[in-house]
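The other protein chains are all here in position, but one chain of the complex has been omitted.
Chain IDs A, B and C follow the sequence of writing; residue 1 opens each chain.
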């Protein structure tokens, strides 16, 4: 049991910092972090690509990937150490999480050699960007209920339908999409997975405006978009199996991602604003809340580290990764709500000049998305209940029947 | 809109108080209430019977019942006013709630004229006491899953099986029991309801010791106990319909019963114990909790009054009555838990001489029972969701199949 | 005891609901939110013509001379409709302050114009962040002129007059300031709920007309805020009821795994919890409305109970509204965020729930 770096880890951390110091400006540790809007300008994207190229060329990109695919063959631990250090600097917006965290590993696991050679190393250097095309208007938590169709036509597949919640699709070059090639079999059996060119004819992106004004997500429409069979990932009808790989990796990245959150900023705010004439941090009720937020955040951070520690010793990432988001997402809303109330009447503002820290109100507007995107609170609780605690699965109205016969309620509407 | 008594109500309240002053000793309003153990001694029962007879003879018993059945034909409002006043005096333990609140009304609604004449007025005067025989070890929240059998034999029915959670059965003279006369039809259709003599051969009570040391509940075993068909309430197979009448009345009495709880005592305790060197009531965190408890308690009290007010204007008691218990039961546990923690190390005691107010720790031991008895938190939320909000019912594995074929998991055990 | 509104009062509510269902659809709220308008002028004109603004103002001051039991029900419907108008600022706060403390002359001067809607009023209390105690004010009144800054001030951009909490000598007084007069600078602030705008008011020797006796400002302000807490509480209750109703409707029509998601027990139980919270708020609201309408001394406690329970109910209902909608609930296009914004805005107005909880304990303890 050791929470500190081993000598090797410390050395690696120092090397990473040396590299980062060369290229980036350090953040002011006392400046509040704040939730960023998902608003990537063309310029942001260009800067992100430039930084990724620098990292790649210097051997600091996709550290956990095998060398043959442009990685460094390092463990998740080193990767986390590098991310911890990089987070202390001003960087361009992170736009590679999905490609490097989820899609690349999926191709490495299920792709053909040709696909690996063609796509993975290119993805690593990040001069082309990838998005995920999974959710649909009628298939959110029930992902396998998706309807976007793929019909075989010679050496191609013809894609029709609509995807939604595709992060960054509007600036992406490639996407990975799950489709339904056969509605006449039970829903999990009729799915097939492809790599698709986002610039191909018949592919159209429309950004979705979020309640916080951001628009990082897209609707993507497919109208007779053609994909060569050579871009099929996994066998026909194996789409669900391949998707699970993608999603498991999502869970790991998110699981590790959440954690300590913004508790420091909250303490800072509690010193700045007054309650009952004194700094709020001296108020007993405020202190009880601060303590709970601190303890839960620390607990999540170290829960993530425990998973990491196990993985770095060869364990395979399990459903425990869900805890980070199951607890962290609602926590982010509770903290933002509390921090807004701490600001009194100013908690009803989004005005950085009039409120002590408007980023909390921005955060309160952003937090509902955190509780929904990438697995809702409800889905994560189901995963913990069924896959960790082994409780019986929910009764299924759609089990063992042809997808086309699954009740949709559309008649009712 | 008027929260005060009308002149008529005020006059009635004064009359009630006058009567009570004659016969009872007033409670000290500043003495903490505390949760009573369900421990009715023979002597308690005798005193309760004597007091009930006094009330009956003076015209203050079962106020809402029709005069023909020994009541006064008054409204629920007057009844509540009398109960409010009676609660300010030292009284014997209340042992008539089930008979007068639930069973009497059931006989009045579904009984034969002969049954009404024979039983109801006698019940009103309270020299014989009645209990309810519904729940079974394998039929709690799923009451209709009960197995106690009733087999026709000439003019009698022969009862075999076990009931549980029968309040006061060990000192009761009569009981009302739901039985299964036919396991070959769907579960709700095979039930029949009887009045049974608790002193009859083949009826045996065993008190259940609760975690708080009390033992107000009983297991009741039936071994070839005979009930004449003349004591059947409602038709053969109408047992469920009749039971619903009983349970609806339960909900009303409980719904109105919960409410303001012990908030006053909690404020008193918060003045007595210290937090951070000052009386706890001056501690900001304590104050936030006190306020929430006060507000919820008041809200419950007035929610009960709203129902009452509607009923007194002719509305029929609806499922809204469930709110009182759905919120009040967990609230009682939260308050007891908080009050125990307020007492610091002494909160780990049940010692009235060493703790400022041990009744809160007694209450913490009693509160789990409140959350379970007479409808669990879960059942009440289902009722509100389905019967008030009209949300779809839970999928049913036992629907439309013969009771004997309903999965029980016993194979699994 | 009678815990019901009269048929006449229910009729007023029904009429209000019907009118708003037609003239204050959510598009109206959305339009103000997206356009940066100060409020919806047609709607304001409409409710003025219906006499709602003067519901509780005596007839001799141009009001309808109805009572607070009517006004709370109108408030509940305005809340249900998320009406984007300065009703709370002008009616619950400004007009109430003048009714409570105004001289005959002030009542004659202001109330008719507030009742007709030609004049919009507000109440300038807060001075930046944290909780705020009137006696901490840094704004000063020298008997003639007001100096200092107030923010955020609800509807401070649209209002023609503001009742300002200011130091006068050692004490605190309320002062009526003409916001269109000299020495007043206004700046709009970015509001969490742009359909209910907020502004910063800077007074540089602006002419002031004292409201009530000198040094009585804190006392009067407390009385005004208690009354506003009940009325705003009913707006929150109306908003919470509608949010729950919208959650119910959506989850019954949205299918996943071949079932309406409303059939999943976890969602059912949470909707039941929201329902209970709303009912608790309504019951406290009845109590407070009764105390308000007949000047009962229980108002102090009942108002605080309503303020807290209604804030909590609307906050929870609006959070669950988005959560149970899933992804679409997080889109600008869907209306969920209108409720989420309004819930936060109303909870931040006239003192936070935490402050009211603290006050409630003092009041119960004193009672």
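Going forward, a contact is a pair of C-beta atoms (placed from the backbone, for glycine too) under 8 Å apart; a residue touches a chain by one contact, two chains touch by 3 or more.
Here the structure is a predicted model, which means the values were calculated and not measured.
When the full complex is taken into account, the listed residue touching the unshown chain is B:208, out of B:24, B:208 or B:247.
Taking the complete complex into account, B:141 is the one of B:41, B:84, B:141 or B:230 that touches the chain left out. Shown as candidates are A:138, A:310 or A:402; the residue that touches the absent chain is A:310.
The missing chain lies against subunit C, touching residues 264-266, 268-269. Residues of subunit B in touch with the missing chain: 135, 137-138, 140-142, 145, 164-165, 208-211, 213, 272-277, 280, 285, 333, 337, 340-351, 353-356, 358, 361, 364-365, 368-369, 371-373, 376-378, 381, 394, 396-398, 406-409, 412-413. Listed for subunit A, the residues touching the missing chain in the whole complex are 1-6, 9, 77, 267, 281, 284, 287-288, 290-292, 294-296, 298-303, 305-306, 308-310, 313, 320, 323, 326-327, 378, 380-382, 384-386, 388-395.
Convention: only the chains that are shown with their structure count from here on.
Mean C-alpha position of subunit A lies 51 Å from that of subunit B. Centre-to-centre, using mean CA coordinates, subunit A is 39 Å away from subunit C.
Each of residues 259-260, 354, 358 in subunit C touches at least two other chains. In subunit A, the residues that reach two or more other chains under the touch definition are 275-276, 285, 397.
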